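Heads up, one of the protein chains got dropped from this complex, but the rest are sitting where they should.
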Amino acid sequence: MTSITRIHELLVSKKASAAEIAEQYVAAAERDNPEMKAYITITREAALSAARAVDEKIARGEELSPLAGVPFNMKDLISTAGVRTTCASKMLEDYVPFYDAAVWEALQTQDAVMVGKGNMDEFAMGSTNKTSYFGAPLNPRDKSRVPGGSSGGVAAAVAGGTAVYGIGSDTGGSIRQPAAYCGVVGLKPTYGAVSRYGLIAFASSLDQIGPITANVRDAAIVLDAISDKDSRDMTSRGTAKVADRLTGEVRGLKIGIAREFFENLPSEIENSVTASAKALENAGAQLVDVSFPMVRYGLPTYYILACAEASSNLGRYDGLRFGHRAEDFRNLEDFIRKTRSEGFGAEVKRRILLGTYVLSSGYYDAFYNKAQQLRRAISNDFAKLFGTVDCLLTPTTPSTALRFDARLSPVEMYMTDICTVPINIAGVPAISFPCGFDGEGLPIGAQLIGRKFDEATILNAALAFENATASEFLRPANGGVSL
Amino acid sequence: MKYEMVIGLETHVELSTKTKIFCGCTTQFGGEPNTHCCPICTGMPGTLPVLNKQAVRYAARAGAALHCNVQTRSIMARKHYVYPDLPKAYQVSQFDLPLCLGGYVDLSNGRRINLTRIHIEEDAGKLVHTRQGEMIDYNRGGVPLIEIVSEPDLRTTDEVLEYMEHLQTTLRSIGVSDCRMQEGSMRCDVNLSLRLPGATEFGIRSETKNLNSFTSIAAAIEYEYARQAEILGAGGVVEQETRGFSAETGETSSLRSKENSDDYRYFPEPDIIAVLLSEEEITAIREALPELPAAKLRRYVDELGLTPADAKLLTKYRAVSEYFESAQAGLSPKTAANFIITTMFAEITTEAEREHWNPSVSAQNLNELLGLSESGKINRATLKRVYAQMTQEQKPASAFITEEDTKSFGDGELAEICRRAVEENAKSVADYKSGKEKALKAIVGFVMRETKGRADAIKAEQEILRIIG
Partner (left out) sequence: MITADGLLKLASLSKLSLDGIDLDEMARDIGGVIDFANEVSTADLTGFDLTETDERSPLREDIVAPSVPVETILSNAGEAVTDGNGGFFVAPVKGAAK
């Protein structure tokens, strides 16, 4: 797959112009989108205009930032002034923000070229991207399967060659899981590494923005570009720059293998992830058997906290200042109820009701409060583990990409997040990288989990794996641009 | 009164920070609708709160001034309810762990009104009723508030008004709010229940919200007492409910009853969570408090010998008390107090002028002038004349005092004039001797006229009495 480094090289060596590259990606996106639906909005004019500005810089002999002129897909819950930001919901179908998210500001200063806004699960709630009001994107690896969620459209664009990289968000696995399903790299930085200013909130204490890329080095480059501390977000801390520190060296690295993550796995996934552990061991890392029993409470803890915060964050969608408005109503209260009921899809409604339930008096202690305590227990257990090992290696998902026609109950659906949610609960960073394919050619992802603000270690280990396997698992899918 | 009133107050006070609690929009009163707004205070998707440092400081200062325990760690929480003036459908407030716990207000009748807590929260916008419909203005949305919650220790309307006045005076004196009820920077909810005298258990209470003047508070209490007394008198049960007050009708009416009350679903605000203050910071805030009005009032009465009424007038506003203290330096405090209250206050008509008192005569210059009067170097008439001149031109007293003015009548000269007065006012002397005390004034008047007002009237009176025998 085309990488950021490759594009940068082409531009600097003047083998291609930014305008040419942008045109190819925008044209591919426009051509593929009716079927593949990786985008909700394609911003042709803005992309070409940004690309032309890069060409002018090149002509003036100015230095280019690593992301200059590189076309990307921005998940459609990140605020882009003047460009509609829908969260894949009817509620915000025509909502045009008048301010930029911190992430978008940062990328614009680096002359990034946005091809368009990426398709996603509605309000980031889902693991298949099937809840999008604009229709579900297809997995470029196999069009009968979902790309994963909630950043499904973003991962599909990168895998399908209509974006070189993507900016997604991850609350319970929404970057890592689609990355695994689509066979690309997905990084969820430490909570607080990337500013949430302008990220339309799902679960405030869990959401984090991160890159979806063709390879590990690209993920590091993008992280560096978006991880400055931001005073507009009280939870923002920033994180150290990593791209220049990547060595691919893992000698002496202690990698924890927590057996609880390997229970009940299909053999293909278990074998693949175990093989990746072996590859890292051969490269000099030390594998350590560890145990993390609290992990079993990760999912219920996550769903309680996430739904509670979601029910709160989505209260503001009432049609009074922006967004969908009901047309037929008896009074103000009826207007608000109808607006919300018409504007939100079923999964969003379910989670709002659930969130209201766990916060309501009589249930708060048993559910929300208990979940907060579990959260602290899980976080502190992670911290303890990182006293003995430097990172953990687990599968990213307990299955490969689901079929579109798979019928799962809500709980069965939630269970697919089992390996990813504990990471969000604790706020630690994690990266998913392709480590194999199953019998049907579907990608398998492995996950490395690191200490807080130590993205460098997990990026480095993932890079080591890439090197050790000669990038065998970074295969482009059909479609899109190939440079 | 057949029943005893049990009253607790929840008072909301807008902090006089320059900007709102979570964004940099101005808090200035009276802007055109929605011109003091930004994505944050209008609750646009993707926005985040950033807590105003000064709001925390002011709130802590208020807590210190009201004798609370200011907490090193308090938690912001989301309080959920739906109303068009609340853009996020939740108000960021404090629930489990507020900024201040405890505290008290001492009343003049010797009773102590305990406070439960003080917490920080954001104000909502305003719903404006117009002919075209309900309009929403978010200018006020996000202005920082403190909510001061009292224990149900108040028993009478007078106590309630004194308590509110105490809050006003204290909070103004420490500069955290202008407490202008008519502008909405201070409002209160009255929780009122009745019980038979001597009873120890509380009755069921009603809550009357958003009272924004002392007259409304008094009227609402009166109405609620009568309403609840009638219910109880007929053997009924008072419903626990929230009520609103109408200034036009003087009545309270039900807004919602307990069954329909909101479940606020409080939980810690994940975008902020903890408000942290070190012990050192809290100590510094406490130590930096100016002398509070209550303490000042006690000092004016106990040490300076002023009457409680005069002391109250002078301690109500910091501008006034500061002026008074400079003006009375080195003199008898009553001199300055009397002059300010009788002469200077007569020049102004509004409370606002008193609050922002800035007389044309500086305290220093007044001090000099009053000193001259107190030491007898000038008399009352001269004092009055020179003061008037000083208000026109910003110059010290000496610029307006002539030699004539300070001419003192040597005791001999005065005695001579008094002797003549007694001689030429034989009838008045006779009247005085036969019991008409007022006749003395006529003789003194003669002396004053003869000396063109420059004699010391008291000395003249003494001398005349001495002559008469």
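Annotations for the structure displayed:
The first chain written gets the first letter, and so on, giving A and B; residue counts start at 1 in each chain.
Please note the rule applied: a contact is a pair of C-beta atoms (placed from the backbone, for glycine too) under 8 Å apart; a residue touches a chain by one contact, two chains touch by 3 or more.
Just so we're clear, the structure is a prediction, and the values are computed from it rather than from any experiment.
From the set A:68, A:138, A:336 or A:418, the residue in touch with the chain omitted from the display is A:336, counting the whole complex. Within the full complex, the residue among A:109, A:380 or A:482 touching the omitted chain is A:380. Of the options A:25, A:39, A:72 or A:95, the residue whose C-beta touches the omitted chain is A:95.
Contacts to the hidden chain, counted on chain A, fall at residues 95-96, 98, 231, 234-235, 237, 294, 296-297, 299-301, 303-304, 311, 315, 318-323, 325-333, 335-338, 340-341, 344, 349-350, 352-354, 356-358, 360, 366-367, 370-371, 373-374, 376-377, 380, 409-411, 414. Although one chain is not shown, part of chain B still touches it, namely residues 17-19, 23-26, 31-39, 42, 50-56, 73, 82, 84, 89, 127-128, 130, 132-138, 263, 265, 272-274, 276.
Everything below uses one rule, namely that only the chains that are shown with their structure count from here on.
Distance from the chain A centre to the chain B centre is 56 Å, each centre being the mean of its Cα atoms. In the complex of the two chains, the chain A residues touching chain B come out as 77-79, 85, 87, 92, 95, 97-99, 101, 196-201, 203-205, 231-235, 308-309, 312, 315-316, 318, 320-322, 332-333, 336, 356, 359-361, 364, 368.
Here chain B touches chain A in the complex through residues 39, 42-51, 78, 80, 82, 84, 87-90, 134, 136, 263, 265-267, 270-272, going by the rule given at the top.
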